[in-house]
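Of the protein chains in this complex, all but one are displayed in their positions.
Take a look at chain A:
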Amino acid sequence: MSFVLPRRTALLSAAATLAAPAAIAQEGPIRIGEINSYSAQPAFLAPYRNAWALIQHEVNAAGGINGRRIETVFRDDAGKPEDAVRHAGELLNNERVHILAGGFLSNVGLALSDFANQNRRLFVASEPLTDALVWSRGNRYTYRLRCSTYMQAAMLVEEAAKLPPMRWATVAPNYEYGQSAVRWFKELLLRAKPGTTFVAEQFPAQGRIDAGATVQALASANPQAIFNVTFATDLTNFVRQGTTRGLFEGRTVVSMLTGEPEYLGPLGDEAPEGWIVTGYPVADIQNPGHVRFRDAYRARFNELPKLGSIVGADTVTAIAAMLRKTGSTETEHMVDGMSGLTYSGAFGEAESEFRALDHQATMGAYVGKTGLRDGRGVMLNWRYCDGKNYLPTDDVVRSMRPQG
């Protein structure tokens, strides 16, 4: 059952690159320091690290970057920003890494981003969703891969605005991610459909939802539609109570991240049907790029990739693309190289670009409806939403991000 590769194996598994010219080989491998909340968020991050190792192996097997291998040193921050910052110091000073990467929780991402800015090192944030990372607290040295809270909310608003409901209720975990998801959803939906009302909002503590009471509180406000931001454990408990109490009957539900295999999988045959969600229909995407990644992943780890795998794979792919483009491990060159960088991700869809404007990648997400197939939750009628179409105008971004 263990999905976690022992660290040493991950380092040594890289194929020998004997063919590398001696002069370049002397420079040694390119080292990435990766920090993430492995012990706190294993469900997302075990597949993430698997895919990371897979892509790194592929890059090295193909000769590395101009003959130099990529190596990664992984560190577990246990979900604490202060530990992440300590690891970052260690990775830079002891392990001599060239690039910092990783982050799952928003506050860890922000702490690392500020650290990178202070120490003038490149930080490629993979997962942290907070908008602050590239906007209000954005800085020169930080780039972010994953489509942000704003982008995913915007994708869902596009769908929600097409539907008749005018009375909405929201439920979201009580921390920055949940709060900003609700704020953006409200703001964008009101703009798209003036006259929409929000009749109830619930903010259960993250990981500790009192699902029965929360469901009842939402039901008593009698909304026509519900916007859900809870995920993982909270989502499972919310869905169970909501289904049994009939909360979702005759109501539209629009939900962030619910289509990701990490969160849809555990629901088994109790997965809700007809919810409009963002996610990743892993089994149904048949474009060649994705099929190649999926087959390689399955061959090595004997299971389907999850969304974490995509994020892990794309982070390595993007870093490798940047290194090929710049041909240097000098920080300022790499930072400039990230700006405007395009790469082809494991989704196999259109190329993503790290925007020069705000360092946000245009990686997208899939939007579709949930359904059941063979006793398992799946996404139906999905389409790929390219992230570049779901960002505010450049002027708005400039007004939010510190310039200069």
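The definition used in the following text is that a residue touches a chain if its C-beta (ideal position, glycine included) is under 8 Å from a C-beta of that chain, and two chains touch if they have at least 3 such contacts; residues count from 1.
Convention: contacts and distances are computed from a predicted model.
Matching "Mechanosensitive ion channel", "ABC transporter permease", "2-oxoacid:acceptor oxidoreductase subunit alpha" or "Response regulator" against the UniProt entry of the left-out chain gives the name "ABC transporter permease".
Within the whole complex, the absent chain has one touching residue among A:72, A:106 or A:370, and that is A:106. Only one of A:93, A:287, A:381 or A:399 touches the absent chain when the whole complex is considered: A:93.
Contact with the chain that does not appear here is found for just one residue of A:56, A:148, A:202 or A:309, A:202.
Within the set A:72, A:126, A:152 or A:214, the residue that contacts the chain not displayed is A:214. Across the entire complex, the residue among A:58, A:176, A:273 or A:353 in touch with the chain not shown is A:176.
Hidden from this view is one chain, which touches chain A at 1-4, 6-7, 38-39, 42-43, 45-46, 75-76, 78-83, 85-87, 89-90, 92-94, 106-107, 110-111, 113-115, 118, 130, 132, 137, 174-176, 179, 201-205, 207-208, 210-217, 219-220, 232-233, 236-237, 240-241, 244-246, 262, 265-268, 270.
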